[in-house]
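One chain of protein is taken out of this complex; the other chains stay put.
Should a chain be cited, it is by its letter among A, B and C, assigned in written order, with residues numbered from 1 in that chain.
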């Protein structure tokens, strides 16, 4: 069986595991007050060119999204999010659990939010009997693999800041976005355009961990207490620091993200050649072919993947294949070689 | 410098790290739906003799406490906890953040709650203008190293169940408690007496992870959704399963806890011989000598420890030394050998 | 200026004010433990034919909706609501403030939710990474004046109970619904079909107050503590009891609601005759004509009303007129007489 189910299916990149093992026998202070976490934070500040910025590690994506977005909002304020955004769609109400409403906005197949969608919503919410929109949540790459261009992010950032909104970028798959052939955005761009974003480790080679960046220290005050209150402080905090050091100090993070994207592109091209239509032509490590019920069943006989959503054409389904740092080229090539025989 | 600061200062027991490394290259399903997590859960059910019980892994202690206690309570209900209990004292209001009041009860130096303390509190809260106490939180070992006997736990459990209260046991240091020379409690006892408890991994040889047990499946319904809502579902869930398998399948968990306790006893006896009074004669891996300001400073010149609280005697301080699975016997012996020269 | 702005624009029906004034000089026990509240609750139980049911008074609509819906839900559960429902649309996230997600469902102009809309939503939410839908919120009359028939409510109730959902009916305008010419539902029907509903006082002749009914006492346990926790217990609770007694003991509640409906029908017919199209042909006390920008301005020169939403036709607006117990027939007739001259 060929495994294309997700990008959090393997423990960690070998270099990350080695770095963890190398600490064996060493005593460290807990809760992130250790030298590895400090060095990793410094490195991230350098890479993002925000020397005064706050960097804090969180354990997973839902926790990072919820903790950061709730940190920024007053009780009567709401977050705007694409309807398909993870914050809205897949977190059992974890964000609402902090007492805030999400104002969902319908988006296209690329999952991207555009500033021109927001004025009517803002206009309507000037009514003080409604929540006050105060933050825009987006993800890059989006949940459907889309990548924001620098022009798009700049427009969104400018719109937000002109309208009293903070901009938060969910970076669970930031590696895939920044390593995509269509990308023209850098970490310093993100630090300049977003009020907060995170560099996702879990889906790009770490055992666990997301590095949240709040570039403006004035916006970050007391964040550690919020993190503790959310049960998000890892006792052995250096585990996170060590992993991000291993991933970021020599560019491994982007190398393995690029590999995952390339494997996805290879797979996407192959499926197109085999006649499977695409729901969306993805430039990152998640791809979305459309299959009839019969095709879906035949593919499922040789590969692990996920059903995504019903396709617009009746009786067809959008299915999702995901590649990762750990997807061997041979797996893609062998699958593409075997698939015609099955279909 | 001799390090006695805490029991979460080293990554993980070598056997745990080996088990994690052995998975390299293997694809697993996420969110705990993997075979290692299943086997670890089965093993825990077997060890606890609760074949129908629920076992779920959480990442750390605050998260386990808050998620489990909030899971059981209706919005108008409160948790009773020792004033020094972790739920009350050290979690930045993480439990109140779920919308519940804590009713703190003053306890002695051993940190143990006794059923005879509860009737006046229950009596007062029959007033429907007050919160309804619905759960008792205790920790074993307690935050000050105390260990509940089977008779004490039985009395507390019987009192709770006769009064409509659930009993939750924070087991962040359960290994230390169950491996203490004064202990007469077993895992099956806990599964019989408590409505929920957890087997703490973080403070006893795991990188991270706490195994929450709800012995009665009728009480556990929908827990996974609660866990997700609390941002507590780890994408690479098998990391937790693998670690608990390594720790529990051949008793390593209790062996290393016993080692930590023995090192603490050695240290405590040595300090007593050197004339330092004890705040509380601890049977587990945390010990609490009392030092004058001058003594405290001299000890700090050769060892890492923590200040705990002011001592009853003016000008003196209770300080805390903690040992762990990773504390070498030589560290204790050398420290005790060097200390007289310093004092 | 003719006032048609809303149905909470006049203090209270004279009989209600007299009943309040008659208590002058009398001492009463607070918090609803007074004889007037008891008698009013008994009367409501009798009218609803649910002798064991719980009746509790709340102060206003948002408070009644939020307190009751949050009372029924576990933390990981969500309420399904029409997108235009008050719970979703107009309460500054008051419901999300209790930690729950709302799953909005698009509905037609009548504002009514139909059971056939729910299966796809329920199907999707079997995924335990999503909230669990556990309650359906509707309002009767709806926010756009629609009235549920007994067949519709029965179908919805049966669907809910077959699918593990509770049914909650917001009755802020229940008087208007039950007194509408198209209505065939009674209070005992509501008590049989809904798990909770309220009889709205604020919008039908009371100074304030909504009477929440939970017909099954097993579902109502501890509700008073929830009410207190929500800041919803009125110290001088008898104020609410006295008002509901005055409104309900001889049918005044339905008489004045019928009057409001009749005034609305008179107005709606008149506007139709004057050529204004209707957004929706309302059978209750809120009506929704469509006006061009010019018409809207001219009407606004002689009457108070509210803008509702943009009309489907570009440049046109849906406007809302509301009548109440206190709308004199002459006001409607005079307005209809004056309007042609203005238009």
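Please note the rule applied: contacts are C-beta pairs under 8 Å (C-beta built on N, C-alpha and C of every residue); 3 or more make two chains touch, one makes a residue touch a chain.
This one's a predicted model, so the numbers in the text were calculated from it and none came from an experiment.
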item	value
Touching residue (missing chain; options C:94, C:147 or C:263)	C:94
Touching the absent chain when the full complex is considered, from A:228, A:272 or A:304	A:228
Candidate in contact with the missing chain, chosen from C:236, C:273 or C:329	C:236
In chain A, positions touching the absent partner	31, 70-71, 74-76, 98-99, 128-129, 131-132, 222, 224-226, 228-229, 233
Interface with the undisplayed chain - residues on chain B	75-76, 78, 89-93, 96-101, 128-132
Chain not shown, touching residues in chain C	3, 5-6, 8-11, 14, 17, 20-21, 23-30, 59-63, 66-67, 91-94, 97, 202-203, 207-208, 225-226, 228-236, 238-239, 304, 326
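Everything below uses one rule, namely that only the chains that are shown with their structure count from here on.
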item	value
Identity of the most central chain, Cα criterion	A
Cα-superposition angle relating the copies chain B and chain A, to nearest 5°	180
Distance from the mean Cα position of chain C to that of chain A, given in whole angstrom	42
Between chain B and chain C, centroid-to-centroid distance (C-alpha), Å	50
Residues of chain C touching at least two other chains	75-76, 98-99, 128-129, 131-132
